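Here it is, the structure in full.
The complex is shown incomplete by one protein chain, all other protein chains being positioned as in the whole.
Just so it is clear, A and B label the chains in written order, and each chain counts residues from 1 on its own.
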Amino acid sequence: MTLTSSNKAAAAADASASAARPASRHRILARRIGEKLVGALIVLFGAATTAFLAQAALPGDRATVILNTRAGQAIQRTPEELAQINEQYGLLNPIVVQYFDYMRALLTGNLGMSYQQYRPVSAIILEQIGPTLVLTLTAIALSWLIMVVWIILTAGRGPRLSSFGAIVDTTTAGLPHYWLAILLLLVFSLSLGWFPVISGSSPAGLLLPALTLAIPLAGFMSQATRTEFEKSLEQPFVLSARMRGMGDLGVRLHHVLRHSVLPAVTLSGWALGATISGAVVVETVFSRAGIGRVLVTAVSSQDLPIVTGVVVLIAALYVVANLLVDVVYVLIDPRLKNS
Amino acid sequence: MTLQQKVPVTPPAARSRKNVVAPWGLGAALAALLFFVAALVAPQVLATHDPYALDLANALQAPSLAHWFGTDESGRDLYSRVVWGTRDSLLIGIGATAVSLTIALILGAIAALAGKYVAGTVNRVIEVLFAFPTLLLALLLVTVIGPSAFSQVFAVGVGTSPGYARMIRGQILSAKNSGYVEAATALGHSRGRILRHHVIPNAIRPLVAVIALSVGQSIVWASSLAFLGLGVAPPSPEWGALLDAGRLYITQAPWLTVIPGLVIVTLAIAATTIGKHIQASLEKGEK
């Protein structure tokens, strides 16, 4: 194979106009990372502020509320009792001072004291976060597994199968956790006896709660992935791959899947938060230990510091997860977007 | 053959047949919706029993011909309670949607249309709120205002608003940056006229679909709060309250939770199906 010399010269001239220069690439990357970190800090700061505002907005005299939450009864309190609480929580300080105190404490990892349990919120959360994280991460892994298999099998396979797949996506995405949890519990634990009714924190008890969280999430992600998958299947590069002798399954696995998971990857940071809050319901139904049950108890007893502590924690996890998502995104799609 | 033509693997004939909603699915969804609307307007016609009538002799009966959905611990007919509970449940869903879309519209419009700094700030606020999962934001609000029907509406409305605010912002921005807005600018139309004639109508139109989707989703979220005991208190036949009450009898009488749950799921799926259908027919273009 030889080329005419003029053609080779033309290609060389053309090559000089090549798009990417490594130096500018690095600058773009550094800029992006900077922007992402600033964005992350703003979200954290906003979340903490929201949590503080929620506490400040609690209706009624806060000292009274705190005492009543502790005692679990609603009665009039004496000024001496109130004075002690006001002193302890700094409630008589101007709101701005309280805000700065709250933020300063937060920076040292202090999330405040539980009204009801007389203990630091951070200690309560640390105790309970483990099982919840195990549950959530298992659920997210399961949901990806279900989603990928389901999409490969049903997406872009003719109008009938595709629309059946889409209906299943929509249906599962809309299933409330409590209902799915009860169904799974009734069928697999109570009727079939395959799994313990009370999960506790045992590994055997992990599957049903994780499935409960995974199925709606898989349906939700499938909706976005299916659209993208079917769009990618019609792209010219897919035809190119087929034309060089690749089979249908090969194209799906090697080319189309990579393009189509991008929206689902983007959703993952958000999904982590949603899954943790979904754990509230699931842990209640399956009697599992975890942050969710702590949260439900705290909400019912108006133990606000625990609720706001969990809120800040989940916002922090959301931020960390989103930074990871950004890294994964660039690994999957290394093109730098100009937006 | 055009310059930017992308070569499709499947020919146009196959591509245009993208069925988002199967016809039978839409029919079933409309039938379900019709039933719920009837139950909202005239529950006495659909109900077979008095929803509050106690009949302790027939407590915790499984579903049968006499009691289609079975009876609860006090012998009340579950089917009739579901029918009578439709009104409260739907109103909670509609109310939450109204709260949610109002907040979303205000935040989304400011974030898309205001000056650089205001828009940037509001956009940050939306992003911060979006970091909170719906249920968590709702729980936070319920903690502050205490559990009630009102707090359910408010909490679910606020909880679902950040996602919609983001969507509305995106829609307004894409209309604002569209070719037809540029064409109108080139024709010499004023900013106000372009906003009125092009940007707002095109940004608002998809909301019809969102309303349907949101009512269904709001009812699911509200029922989740109720399931955790943070909603309307039990003697009420509101669906979430039914769930909450039924939880105690999961082992003896699972239908008390499974059936109200199924009703909620049915409504949510019907609403989603209809919403998606509207969305698809809007996208298909104006026929």
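Note that in this section contacts are C-beta pairs under 8 Å (C-beta built on N, C-alpha and C of every residue); 3 or more make two chains touch, one makes a residue touch a chain.
Here is the rule we use: contacts and distances are computed from a predicted model.
Protein name for the hidden chain, per its UniProt entry and selected from "ABC transporter ATP-binding protein", "Formate dehydrogenase subunit gamma", "Probable chemoreceptor glutamine deamidase CheD" or "Cytochrome d ubiquinol oxidase subunit II": "ABC transporter ATP-binding protein".
Note on the undisplayed chain: of the listed residues A:27, A:104 or A:119, the one touching it is A:27.
If you put the missing chain back, the residues of chain A touching it would be 1-4, 6-8, 10-12, 14-15, 17-20, 24-25, 27-28, 31, 158, 235-237, 239-247, 250, 254-255, 258-259, 332-336, 338. If you put the missing chain back, the residues of chain B touching it would be 1-7, 9-11, 13-14, 16-17, 178-180, 182-190, 197-198, 201-202, 205, 285-287.
Criterion: only the chains that are shown with their structure count from here on.
Computed centre separation for the pair chain A/chain B is 21 angstrom, with centres defined by C-alpha atoms. Taken in their complex, chain A has these residues touching chain B: 39, 42-43, 46-47, 50-51, 54, 57-59, 159, 162-164, 166-167, 170-171, 174-179, 182-183, 185-186, 190, 230, 233-236, 238-239, 242, 270, 273-274, 276-278, 280-281, 284, 295-296, 298-300, 302, 304, 307-308, 310-311, 314-315, 318-319.
Interface residues of chain B, counted against chain A in their complex, comprise 6-10, 15, 17-22, 25, 124-125, 127-136, 139-147, 216-217, 220, 223-224, 227-230, 243, 250-251, 254, 257-258, 261-262, 264-265, 268-269, 272-273, 276.
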